[in-house]
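Shown here: the complex without one of its protein chains, the others still in place.
For clarity, chains are labelled A and B in written order, and residue numbers in each chain start from 1.
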Amino acid sequence: MSTNKTNPGNRLHDSPLTRRLQDSPLTRRWQDSPLTRRWHDMGGDPAGPVPKDQHDFAIWEKRVDALMIIGAAKGYFTVDGLRRVLEDMGEEAFETMAYYERWVASISQNLIEGGAYTTAELAEKMAEVANRGDTYGDAAKGPA
Amino acid sequence: MPHDHHDHHDHDHLSPSGHPYRADNDTALSYWQTMEIAIRELLIEKGITTASEVAAQIDTMDARTPANGARVVARAWSDPAFHTRLMADAGDAAREMGFDIGPLELIAVENTEDVHNMIVCTLCSCYPRNLLGLPPDWYKSRAYRSRTVREPRSVLAEFGVTLPDTMTVRVHDSTADMRYIVIPKRPEGTDSLSQSELEQLVTRDSMIGTGIARSAP
Partner (left out) sequence: MMQKVRVKPLMPPGHVRTPAYLRGKTGVIERSLGAFPNPEDLAYGVAATAKPLHRVRFTMAEIWGADAETPDDTLDAEIYEHWLEPVHAP
């Protein structure tokens, strides 16, 4: 079996899904590609115990959630567009970024795609915000 | 419960709800927090939203908690005609009770002597948030999303639920527009309880399917 850098664990080759699909002429040639089984499509994968720890939602996370609802309600994007960007971020983002970090990234990309603001405007605004101080509290106070 | 972090003075290792405190105001500003502030201010500057609209949306979401679902379940247990309406169209039944669930397409699936239902979203983390509020962290975890569709009873065991072999587990993967609420089995010995007493027996996990209702006191 071949190895490839994007699938070092040979997950596709080991999965029951791949063994079934080996009989399908449509998919046989693609079974080495990471696109045939995307990382987020994880139903049936082996995994450890379900982690039970629960965090309290911080105000910035609640604001991310609110921006998601408002952006969709105003027609700038759909939840499907949010999911698509999250999926395209890849597995490493899922493993290393917190839930609301990934969501704010997806919301922002969707807002840009929807024409709410431009990358340049976001860049300038983020620099302005970051200059206000070192903590969320200081930065969220708004313009001086 | 809503957090307003303008007051840092009561900083503790545990937040008021007893969960680990997720410090935000006091820790170093992160790239992603910077982005959130920037997005929000840009949208306000451009007249796409307002500060009060954002605050109102947070309040609306804060008001959505499992207690809402518990009221729906308790009424379904007590009121056979409502139960029938709930099973036919759970969204309309919830709206009938006054819950502002928006366009939520809700399906109620009920536990019986023979069937135990479990809800999962393997592809992301779809959840009936407009009724029950935000999902627990475990619901969004890789382990729950991966294993529930393949070994639901092993996952249930981790939640302290063991079912007899005579029962069937029915797992629902929320892949599209429907959202699901599990109607847990009404516990034995609760015939004399009022609807609000019944509500106290309905846990969040019992409405997801990783738990069962509490026993009668």
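Definition applied: a residue touches a chain if its C-beta (ideal position, glycine included) is under 8 Å from a C-beta of that chain, and two chains touch if they have at least 3 such contacts.
The shown structure was predicted, so the numbers you read here are calculated from the model rather than taken from an experiment.
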(Q) With the missing chain put back, one of B:R170, B:K185 or B:R214 would touch it. Which one? (A) B:R170
Q | Listed residues A:D53, A:D80 or A:D134, member touching the removed chain | A | A:D80
(Q) Under the stated touch rule, tell me which residues of subunit B contact the chain that is not displayed. (A) 122-123, 149-154, 165, 168-178
Q.
Which parts of subunit A face the unshown chain closely enough to count as touching?
A. 16-17, 20-21, 24, 26-27, 30, 35-38, 41, 43-44, 77-78, 80-81, 83-84, 87, 113-114
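Note that only the chains that are shown with their structure count from here on.
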**Q.** Whole-Å separation of chain centres (CA-atom averages), subunit A against subunit B
**A.** 22
Q) Which subunit B residues qualify as touching subunit A in the complex? A) 2-6, 8, 15, 17, 19-30, 32-43, 46, 48-49, 53-54, 57-58, 61-62, 122-124, 134, 136-138, 140-147, 149-150, 155, 158-159, 173
(Q) Residue numbers of subunit A touching subunit B in their complex, please. (A) 40-67, 69-71, 74, 76, 83, 86, 94, 97-101, 104-105, 107-108, 111, 116-117, 121-122, 125-126, 128-130, 133-140, 142-143
